[in-house]
Every structure is written in structure tokens, then in C-alpha cells.
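Just one protein chain is left out here, and the rest sit where they should.
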Amino acid sequence: MAASRPPARAGLVRSVVAAAAITVALLYPIPFEWGGYIYYETVGFLVLLTAMLGIGWNIIGGLAGQFDFGPSIFFAIGAYTAALLSIHLGWNAWLALLGAVVVSMALCAALTYPVTRLRGHYFAIATVAMWMIAQPIGATWSFINGSQGLFIPVAAGGGFVHGLLTMEFPGRGKGLGFYYLCLLLFVVILLGARAIERSKLGFYFRAVRDDQDGAEAIGIDSRLYKVIARCLMAAIFAAGGTLYGFWALAVFPDQVLEVNWNILPMMAAVVGGLGRLWGPVIGAVILIPISQLMTATLGAGPLAGRGIDLIIYGAVIMLIAGWRPNGLLSLPWAEWAARFRRRPAARPAGS
Amino acid sequence: MRILRLAAVVVVLLFVAVQLSPGARAAGPVTEVLIGELLPLTGNFASLGQQYLWAGQTVEDIVNNDYPDLQVPLGPGKGFPGLGGAKMTLVVRDDQSRGDQARALAEQLITVNKVHWLNGEGTSGNTSIIQPLVDSYGIPMSCHACASPTLTEKGFKWFWRTGPNDSTMVASVFQFLKEWPAHGGPKDLKTIALFTCDNLFCQDNRKIAADLAEKGGYKIVADLTTKTGATTLASEVQRLQSANPDVLFLVQYPAETTVFQADAKRAGFMPKVIATSNGAYSDQTWLTAQKATSGAAGWLGRDPTAIDLASKKASWKKVNEIYKKYSRGQDMGELAMREITGMLWMADTINRAKSVEPAVLAKAAAETDMKPDQMIIDYKGIKFDANRQNVLATGVVTQIGWDDEKHTIWPWDLAAQSGFKPIFPSPSWQERETRSKK
Partner (left out) sequence: MTLFLQAVADGLQMGLLYALVAVGLAIIWGLMEMINFAHGEFMMLGMFGAWGLSVALGWDPLVSMVPIAVLMYGGGVLVYRLLMRRVQRGEVFTQIFATVGLFFFVQNGVVALFTSDYRFVEKSLLTSLSGANLTFGGLRVGIPLLVGGLIALALFLVLYLLIDRTDFGLAMQATAEDRDAAMLVGIRPQRMYAVAWGLGTALVAVAGVILANFFSVYPQAGLSFTVLAYAIVALGGFGSILGTLLAALLVGVVQSVTAAYLPPAFKDAFVFASYILIGLFRPQGLFGRF
């Protein structure tokens, strides 16, 4: 069995995997809808939401290599803008999402440009600073009702299709509806991120990441591209925030600015592999179900209230970090697959 | 591409099938009543969540075991007599004080664990997030100790609350202050300062207090909203000091209250009256810690029951004993008391309904008319208005005395029973130090 695998076969493997992934993604909630176990659809929703946010974060963190620890402000801006547009102006959810994205990008550009003077960890603290400034604004600004939150009203009635058009699922269609809404946004964002990665923009981002001074030397305005990267992230987070707002039907400042929205997308990207397109997706698929599973088993029953599930969760994270510091996608998958099939790894075409 | 087209066809077919299929239904007699407990057991609100958990475990114990002399619903006898002795089982989930977790786990409890009643979340903010969800599934839900008035004002059909909300709680304090001059109290309390943290709980209280203060003819000389988790309040205390209020209305969590006390002590700041509602005043550990320094003597606030009188009630004592089994020896705090009362009401309702069908439960809940003698708490009873809020949930106003225990000072009939003369003015820091050293 010394013959090398022809390139066409490798392509076939890839499209089978792709088709399988797409089928799973599309059909995932159906069996749960049948059995009435809606919760698992919501887990799917959370996975996709985190993956989406992770892809967004990957643009500024993975591609452009900047430390952004305060992306949740754009999640919050998105959620609040969409909520306000929906409540006060009666806008449709999708229009509100567009509005949220525009506002978020505009604010991001205005806020980020000045601080691009700072580099590395200094920049990181500047992003944290923005987050810390956002918190009392969220808690005390009466226009957004401060810490008492905004509530999005849901009109009664309306079927599934109506729900997809307005993000309102008054009845039991919530689980299914939001899963597919999130899947749609996720696919759009994934394709967009892939396009960015392969475009000139992607090259500029990576240049800034790998050697900022070198990039400047050949005429790349690092400050501009840092801002662009962050604004792309802000747009995605705003979309996520809008989706969250309509899912939770309530926007509270301490919840949309919660520290988890800062670190979870980043964690997903790191676990999967920083800078890789599918990294955050792998990361989200691993992290969310693990934490949900542990909450349901170790955090319940007689051990409840002791935080045992979080202890184990923390230990698992440390194990992954120590074992694969470059992310799980850095594992030599192709080699392993080849060894499993007892064939040498595919040699490049033409050899 | 052919694979994709095939997949799309399959999806559409399955989709259609889903819309036509009925949901799963459980059948057969009920042997276990599942009560979902969705609580913040870790994260920022963990110190509250754990008390709710212990309260739940206490009620589970009371219902499932035979306590023949215990005069509370389902005390004697094992299980639910109305359901043939079925037992009560808590299904506990920790949402880490996060809204998204609360939302997801509520759905888990309802659709996977198929709980019959959802108890939670314990904080008003996260409870608001799960209300629309529970309403869409149509099972009963309660958060007895959640205090935000909005929870029962948004028209949710499945949310029941036996405990009072902030409006009634803060109103009791102001009612006491209003009636005090006629009962031997000071007649010259004119100015008030509001001192609250910046989250939902504190701000709800602040708005109500500001409103009542104006109506009561007080002049608001300072209205400071502080950062939750503040590490120092020295400047804030300075501002309060220069405003020189007669009454300080303070709503803060235990950690910030401790910081306030230390800073106030250094500055020598002590208004004539310190009034509060919930927060630190409801926290057992903070109250216990005050014993060493008499730091809370003279503080007055709202309580659900006349604790000094209740602890003479046999049922209160017995329930406290059971509670201490789960709380590692901590006495029932007032939060736990509200929650236990509510959950015992829930058990009673399930028992009266003789069913776990949501519609039947709702009907039994609506028909509730529980009398005070069956409760460990001083509500006038349990009876719900159209918003499913218990209208007989009152409370008392208590004050902490030099013995570092709470004494009832309002309403006046109960105050007469407790025989405690309110402390006025609030003792200075030097006096506290001298007296606590004795």
C-alpha cells in the first residue's frame, strides 16, 4: 500500500466532511423538537452564538493580534440599540440589527482610533478601561432605564416563518427559531470572515500582528487597520447582542456587559486555535456543552451549591491549555488519520 | 452539490413532520413531584443563592418526612397525601448569576427534566429573564423572596409570589417613621439622604424611597448611587456628612455596608436614624459579625416577621432546627424565612390540587386562602390579587438593640408585645465601642 493518495481523494474527503457538518448543523434540532427536549436546541443556539462571537474576536485577536479584553461593550451596544429601536420606534428586528451594527461600528471607530497609539498590553488595558467605563453608564443612564433594564415586548401569535422575519417566537417555537436564526447569522459571518481572511485586508491584519514596525515601514497604516479589525469585530458582536436581546427579551446592563462575554469568545478561539477560521467553532463546540453538562450533573443533586462543576470546568480548561497551548486545531490531524489508515500521509500533487 | 441538495430535501421533509407531530406527554400516576430550583449558587449572588438552596432543602425535608407536631403545611405525614404519598424532589441548577445560563437552564429544567414547578431565580434581574420563557411553556413559577415590584406587574400569567415586594417593604419603614412621633418618637426628622448601590435591587429601593420621602415631606439632601463592589466609600461618607441628614436610608450589600461602617467610623459620621431595607440587614453573617462591635445597634429596617416574637413560636423553632442541618449551623435568615414560607405554600397548593397538571395547579393557587397560624412568618395570610401577588404579605419594622438582636418596633400592637423601646438617636461610634467592650 505504498501508493500515494491522489489529490482528488483528499478533496472528496473534505467535501464529505463538509456535507456531514452541514447536515448535522441543519438537522441538529429536529430530533429534540420531536421529543420535546427544547433545551438541547438552546445549547445549539449558545454554541453557534459563541462561535459567531469567537469568529468576530478572532479578527482582532487572531488575525490582527491585538489584545482585546473588552469586546462585550459592543455586544451591549448592539443589544441596547436594537432594543431601543424596537421598543421606541417599533422597528423590525432585522432592521434593528442593522441599526445596531451601524451604531456599533461607528462608536468603535471613534473610540478605538485614539487608543491605537497604545501597543500590546497597554492596549489591552485600554479595552478593559472602556468596559469599566461602560458599566456605570449602563447602570445609571436613565435613557436606557439604567440597572432596571429594557424589556422587549413580544406580540402574541405569529407562526414560525413570521418569527424568522421578526425574531419573535411567542410560543414554544423559541428553541427551534433562535437556533436557525443563529445558524443563519453564523453562516453569513463565517463566510464573511473567510473572505476577509483571504483578502488583502487579511494580509494587512496579519502583517500588523506579526511585525507592526515592519508593516509600517512598507507603508501599512497599522493604526487604521487595527481600527478596521476592531470595527469588524464590533459589527459581529453587535449582531450577537441583538440576537441575545431578542432571545432573552430583556436587556440588563450587568448581563450584557458580563465578564463572560469578554472572555468566552476569546477562549473558544484559543481552544480551537487562534487565527484559524474554524478555531472558534471547534472551541465553542467543546466548551459550551462541557460546561452545560457539568452544571447539570456535578452542579446539581447533593453536590449542589458547592461549585464542584466549576472546579472541574476550571481544571479541564487548565488541562487543555497546558496540553495544547496552541489550540486543538494545532494537533497533527492529517498525520494521525494517515497512521490510522496505515498509509503514508498524502504527498503533494505532482510527486 | 448533489449531497447538499439531498440534505435540503430531507430537512424540509423533517421540518414538515416536526410541525405536525405532537409533543411527548407523560402518563400514569405521579410518584415524584419535581420542583426545579434555578439559583445563583456561584458568582456574584452566591451568598443569596445558597440560602435559597438551604430553604428548598428544608422544605423538601419537611414534606417528605413525618413531623407530627409541626404546624405547617405538609409537616405531619410523608409526602403529598393528595397525590397518594408522592414525594417532593428538588432538581437544582446553578446559573452562576448569569442571565444566559439562567435562560438556558430554565429551558433544561422545563423541557428535559420536566419539572412541575419552577422555583427561582432568586434575583429579580435573572427572574425577569426567565419569566417570558416559563409563560410560553405554561408551568407555574415562583420567586418568593424576589423583591422587584415589576415582576408581578408585567402581566405574566404563571408567576406567583407570596413574599412582599419592595414597594410594601420600603413603605413599612416610611410608615413607621410617619407614625413614630405620635408614639413617643422624635418630631423633628426633616431631612433624608439616600445611599444605594447601583444594581437593580438597590435602585428599585431607591426609587420607591425617593418617592415616599417626597410624599412624606422630607427634604432629600443627598442622593448618592455608589458602585457595587466599591473598595472604599470615604469620599461618599464625606459628602453625606456635609449634607448632614436626619435620616439615612441605606440599601447596600453586606460587603459594601462593612466598608461604609469602617469609613463612617473614621469620619465620625452618624445620622440620627439609619433606616434600611434588605441587603445587609437580611444577611445572617453580617448580622452576626456586628455582635463583636455593636456596629448595627440602632439600625432599623424591615423584616418579614417579628423575629423576637417568632422565635417563641414552636413551629419556627422546629423549622429552624431542620434548616440548620443544611446550612451548616446558620440560623434561618429573613430571606430563608420568606422562601420557606413560599415553598410550603407551593407544596400545599400541589397537595390541594391533587394533580401536577399546570391548569389545575394554577386554579388551586388562585384559590389560596392560607391563614397565619400555619406559617412561621408574620404575613396576615396568603391571598393573591389579579397579578398573582400575595396582598397579605406584610412585614414588620425591627430595630437592632444593644443585645445585637432584632426587636419589633412596628406595627404598634406587635411592638407592645415585644416590649422594646426604640433607640433614638442612633448611637455614636464611641458609645458603640465603649459598650461593646464591656
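The letters A and B name the chains in turn, as written, and every chain counts its residues from 1.
Just so it is clear, a residue touches a chain if its C-beta (ideal position, glycine included) is under 8 Å from a C-beta of that chain, and two chains touch if they have at least 3 such contacts.
This structure is a prediction, so every number in the text was calculated from the model and none was measured.
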item: Hidden partner chain, touching residue among A:A51, A:L107, A:A126 or A:A300; value: A:A126
item: Selected from B:S136, B:T258 or B:T368 as touching the chain missing from the view; value: B:T258
item: Residue touching the undisplayed chain, where the options are B:G229, B:P358, B:G381 or B:P425; value: B:G229
item: Contacting the left-out chain in the complete assembly, out of A:L53, A:L274 or A:A300; value: A:L274
item: Contacts of chain B with the absent chain, listed as residue ranges; value: 42-44, 46-47, 49-50, 198, 224-227, 229-236, 238-239, 242, 254-255, 258-259, 262, 265-267, 283, 285-286, 289, 292, 328, 330, 429, 433
item: Footprint left on chain A by the chain that the document does not show; value: 61, 67, 69, 114-115, 117-119, 121-122, 124-126, 128-130, 132-133, 135-137, 139-140, 263, 266-267, 269-271, 274, 305-308, 310-311, 313-318, 320-327
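What we mean here is this: only the chains that are shown with their structure count from here on.
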item: Chain A-touching residues of chain B, taken from the complex the two chains share; value: 3-4, 7-8, 10-11, 14-15, 17-19, 21, 23-24, 39, 41-42, 46, 49-50, 53, 91-96, 98-101, 103-105, 107-108, 110-112, 125-126, 128-129, 132-133, 136-137, 150, 154, 198-200, 202-204, 225, 227
item: Complex contact set, residues of chain A against chain B; value: 15-16, 19, 22-23, 26-27, 30, 33-40, 42-43, 46, 136, 139-140, 146-149, 151, 154, 160, 170-172, 174-176, 244, 247-250, 252, 254-255, 258, 260, 292, 295-296, 299-301, 304-305, 307, 309-310
